[in-house]
Structures are given as structure tokens and as C-alpha cells.
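Note that one protein chain is taken out, while the other chains of the complex remain in position.
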């Protein structure tokens, strides 16, 4: 990309500077990669890979529209068709060399976008938010959590320092049932003290995890045991409540779900998915990974999916689902007075929102934070992007 | 303004630095203008222009209160009255020279505020969000959108580089009816590839506008055609979904409204207004313009106004209406279970909120983002400020 397309004459701050200021540090991280790419063979854009994914063309729409052409770059309508002959067209608004250069630049940028999308879901080391099976001890569900420092591959090839429970970012998913007796044994192998707070869970005060108010901090090398009877059902969280801006940011967090004794009719779903949003030290992540290493949600046409959004970051993230709406049923584990619909749900730090998606529209639907610098840069989609795949 | 009123002793960061960090780059942009103004004849504050606008004095309030005096600076109560004689009053808390200097500084600042307000609505070149009439082709409503780079006057005298559909920021407003067959022919005259996503519209997957998932990117110089039957009614948007943090930020966005086949009673209004919020490259804008170049909403006493808020920026914007409340009816085009009232509505990126205002209170009511650095600086109101004018 030539830098001459980036400057705003008359403005104090150019778009790229502004985007970086909005939080995208990917520009910096990818800079060397980009330079290498741009110096390489990007002109050789493989058009055979341009066939749309999820091309569930059917009905009236398929007759008149859609992008079904194999070589889309020159396809006739409907689809893409060239209005200017790049090798010498007289209608081109720029001199030939400019047009050719623009096209080469566009191809180079597009290749980066394509590469990211085609690699989705990309493999990375480590997977967070895995369901943790308890050990039973005389009717008590016992969970063991060990906090330790490790390297976390947050997106392909990007390793960051993390503080993690049981080697996972987010920590393992804990699911209990309302009324269960639950014990959590927390072992601190970090270089600083810690504690665990059960965010949203109405525990007795001595189990609340706030050092010097409800307990002493758990010193390095020590352990601490929490125990309570699972109270109010819903989508809750557990995370550090000591030096928490750093410790939660470094990865000491996870989902704590209390299933109700009696499910409401609206809760009977085919897929129950937890999506933990984060930003900060590890970049913009969904369940600890940035696109293309995020995990798609997969359902069959006609199925119902429940998504439990949880924000463990420092910023709002308005999550936008393409193609279908979300029906909001719960806030912080409490039922809303009446379900309501949206396609973009603003989720603030500490909030949990539960939604239902009726999978009525087949395809691979983008699903991302709509603060666009959290989801896309000139180098392609990244960060808080995943997909809901509705299979026919 | 002397800089000695701006520093916080004991604080690491002074108020002005903090305001700038909050996103106001107007300070920088206006700096030279301010210097020129401050060096000029600002002491000669024309008090004859201080008569309040929108002075709809009536009823009990007019008998006891209000600012109806012509020369308000010296008016008796009710209104303004001087407690200190600036030319030598013994009750002044400061020495005379300090008081005189403070008053001169205050007058200079006030003159900038007054100038901005008195010029509202200020003329600028270009107007976005204009209703686009379709061409009919065998029962299909055909809209043509050409994306092209241009200079956009976002506020009087401030021209920024924009990428725009049909020369407008926001792009032309598209209004169709539920069940309409709609075709959009998009021509890309930009230096990079693009695509169009219909945000909130539940189209078939191949019309969803996500390059490499649902279609190839639209290369520079090429065109692409979308076609679908208008599904779920409501206040939706269309915008680029390729390199979108930059492309949407540069102006590739617009309103896409699907009128329902059957209107609800609450939707029967006298004025139907779309307000697209934006931030970033073009500054803080409402429908592509910053105050005083924003457009007032005008209604008659007793009328009902529907406002369709749409956020195409990167930040939340809690919009605050003075003098009357808003009744929230729709979120993202979906009816809320029950309408609810507020005067400050928080609108996150990608969200749409529809509200009704019953215009029961006559006057010129300020209407602005309540993140104050998005709306006012020492140089006066700017950015995300407009007015709802209720005429008697």
C-alpha cells in the first residue's frame, strides 16, 4: 500500500494514526510481516480461491444476484464486472500507471484479507474455556484451579505472556447446578499474591474473594479453598480480585455457570456457547484467541443456539451478528422481563448477556465486535471476529 | 485566554491536555484561528446579539423568570445582574486589573461561543443522507451507488478527504418497503477494493457483502450487483465490509430503511428523521457534519418526531435531548417489548435506536452527545451538537 492514500490534507491526524490510537496495535505487530509480504509475490493473486464460501444460493435471490462466478474478477453481472480496461482504457480516471499501481496495491491488500479468512479457523497451541469436570468428595463438587505463568498463542504465531488457570485462557469453564455444594481449591504458582472472586454469584461474604475485606491474599506458593452452595443461577464469571487490572488482563478469568433447577422453555437449546470477550494485554480476543484463531459456532438449520456473552476486558464491545437477530433473554444471569431482539448487542466490562439465535438463515455469518478497529485492519480481519455457521 | 487558568497544581495532567486526550482534536485544528481571534477586537463584545433565541416566554414562568432583557449583562433580576462594578467595585474578590483581565478573557471566549451558535445552521458544501430515488426495472427498485474519493466540508472551512457513495457523507438514504425487490449496483472508483454489507438486513448469505466469505472484493474500477427481497423492516445501514475500519471511517456508509407493510400506531409521526453518528477521520459528526454545520430538526408544537439513531463510529455516543424526553420504540429495527422513556440514550457502534419525541415544549432545544469533549471546547460548541426546534 502506498502511503499517499493515507493522509488527510487539512486534518491534524491521518486515518492510520487515528486507527492506531483507537487501540489497534496489530499494525505494529504485523509491520515486519507486511513488509515481507509486500516485497513478495502478492501480485500473483490466486483467483481460483475467490469462490465464495457459504454460497447457499437458492430461491429468487439466486436467479438474479449472488457471486457465483468462478473467476469473479472479470465476471459479468450479476457479480463483478470490469468497467475499465486496466491496460489502456480511456475512461480510467487516472493515468495508466496509476491505475495499474492502484490495482496492484488493491490486490496486495486483498491477498492479506483472503489469507486470513481462508485460514479460519486457524490452529494455535492451547484452548481456553474447556469444561472442567469436578472430582466428587462426599457430595461436594471439587474443582482445582492452579494459577501459573505461561506463554499463550493468542493468534497464529503470536505468543504472549499469560497468567492462566490450569493452563487455559480463559480458565476452564465451570458449570454447576443451582443448589450444588461446590469447593474450589486455588493454588497460586504466580510471582504475586492473588484471590478469586465469583462475579455475579451471591455467595456468603467470606467466599467473596476480596483480599483484606473477606480473606487474606493467597501468597505465591500457597493455596486457598472456597466453598459454597451454588445460589442464583445464570451466566457468571470467576476471576482474580487482587491487582485485578493486571491479573484479569493477564488471563486469570473464566466462566462460572450455574444451571437452574428448572429450565425455562426458552432455555431449551441445541447449542449452549460461552463467548468471553477480552482486550488489553493479549489483544482483542474471543475466548482467548484473535481471528483467524477464533472458534466458529456451528449449528444446523432450524436449531437454536444460546450465546452467553461475558466481557472480561476494559472496553465495551458491541457484538454484531450478520444474517440473523439475537433474542436477549438474560442480563447478568437474571431474566429480562420480556425477551427482546437485536443484531448488535453492547456488552460492557463485567456484564453478561444471554441471547438465543434461531438459526433460520443458512450460511457462514460473520460475527464480530462493531468497533471496527477491534476487528479489521488493512491487513485483514483480526481480533474479535468469528462466525456462526448455519449448515443446511 | 491566558494559559494560567488551565493548569492543575498537583495533577500530572492539566485539563486541556486531558480534554485533548479525550479525543478533541479541534483544539489543534482551531489553534491558528484562535490565535488570530485573540489578537483581534474580541473585547468589543456586541451585547445587542445576546438576546436569547427561542425565547418562547409564556405562562407562569414568564412572569417570574427568563432572560428577556435586551442588554442582559446588566439586567435586573429576573435575569442577569452585576454584583461587582468592574471599573472599581470594592466587593470584587480580585484586584481591579485581574478582574478586568478576567472579564476581557471571558468576553473573548464567550464571543467564540456566540459566533458558533449564531451561525447555526451554517452552510457548507455538500449534504449527505439525501433520499435516493430508485429506477424501476421490471418491478425491481434499482439503486446505483458509486464509491469515489472527494473532499468533504465537514464543518465550515474544514475540508477532509472522504470516500463517499454518490458524493455524499453519509451516503444517500435508501428507503424501501418490506417485500420490495431491491437491486443495488455498486461501482468502485476508489483506489482499493471494497464491498457493501447490509447491516441488520437478513439477506441470503450471498448478498451479505463479506469478501472471501460471501463474494470476492469489488476491485478498483469494477462493479458488483446485490439483489434481494427486503426482509425484516426497520432502521438498518449499509456500509463497506472490506478494510472497514478505514473505509467506513472515511465515509462509506448510509442508512438503509425498510418500511414495514403495516405501521404500528406509535410509528405514525409527522417527522421521520435519520441521525447518523460518526467520529474518527472526519471529526465528531451528525449526518456527516459538525456543529454549527449540523442540521436542526424542525417540528411544530404538538407534532411527533421519530428519530432513527445510527452509530457508524468507533465510540459510544449518549445523545441527550433538552426539554423533552424520548420514547424508545425500536432497537436495531426490532420493537422493544414495551416503549420506555429517557432523555439520554447511549448508542454504541453498529446500534440503531428509534425514538419518538412528542413535541410538547416549544423552543430551540440543544441536542448533543453528552460526552462533553465531543460537543464543546473553549472555542464553543462543535461536533455532535444540533437542535430540535419546536415551533409554536
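A few notes on this one:
Every chain is named by a letter (A and B) in the order it is written, and numbering of its residues begins at 1.
By our rule, a residue touches a chain if its C-beta (ideal position, glycine included) is under 8 Å from a C-beta of that chain, and two chains touch if they have at least 3 such contacts.
The structure presented is a predicted model; accordingly, all values stated were derived computationally and were not measured.
For the options A:132, A:147, A:203 or A:342, the residue in contact with the chain missing from this view is A:203. For the chain left out of this panel, the touching residue among B:130, B:229 or B:346 is B:346. Which of B:202, B:279, B:332 or B:376 touches the hidden chain is settled by the complete complex: it is B:376.
Interface residues of chain B with the unshown chain, by the touch rule above, are 1, 5, 7-13, 15-16, 18-19, 22, 24, 47, 50, 52-62, 64-68, 72-73, 77-84, 86, 89, 92-93, 99, 102-103, 105-107, 109-110, 113-114, 117-118, 316, 318, 320, 322-325, 337-344, 346, 361-366, 370-373, 375-378, 387.
Considering the complete assembly, chain A touches the hidden chain via residues 25, 28-29, 151, 158-161, 183, 187, 189, 191-193, 197, 199-200, 202-208, 210-229, 232, 241-246, 248-250, 280-281, 314-316, 331-334, 336-338, 346, 348-352.
The rule we apply is simple: only the chains that are shown with their structure count from here on.
Between chain A and chain B, the centres computed from C-alpha atoms are 31 Å apart.
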